[in-house]
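One protein chain omitted, others in place.
== subunit A ==
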Amino acid sequence: MAIYVLSVSLAFAFLLIVLELVRRQKLKEQYSLLWILFSVTLLIISFNVSFIEWIADKLGVKYAPAILFLFGLLFSFALILHLTIVITRLTSQVLRLAQEVTILKEREVPHGQND
């Protein structure tokens, strides 16, 4: 049962950390929603031991807590994929800014003086 106790307390601590980060404006509300949803889900399924065991039974998993790891891992992959999509968008936005600034800078100062 220790894994469930650990899981519940970790999920709870995690939820608090996420909320604190949002309060300090270190994390955008937009991105925090996903994390809040994740920690609440984790909290609920950690409390509900029989639910985990029921799923494990249906999926034919002998060691029930492994289900927690499986879903945690899948969630992490989804989140990382989402983040690389965000980075791709940011990269092209930053490039466009650099290009615009470069052209503006040249226009601003006389030729040869733009250091």
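Operating definition for what follows: a residue touches a chain if its C-beta (ideal position, glycine included) is under 8 Å from a C-beta of that chain, and two chains touch if they have at least 3 such contacts; residues count from 1.
In the analysis below, contacts and distances are computed from a predicted model.
Trainee: Quick one: find the hidden chain's UniProt protein name among "sn-glycerol-3-phosphate transport system permease protein UgpA", "Rieske domain-containing protein", "Glycosyl transferase family 2" or "Xanthine dehydrogenase family protein molybdopterin-binding subunit".
Mentor: For the chain not displayed, UniProt's protein name is "Glycosyl transferase family 2".
Trainee: Extract the touching residues of subunit A with respect to the undisplayed chain.
Mentor: Here the touching residues of subunit A are 95, 98-103, 105-106, 111-112, 114.
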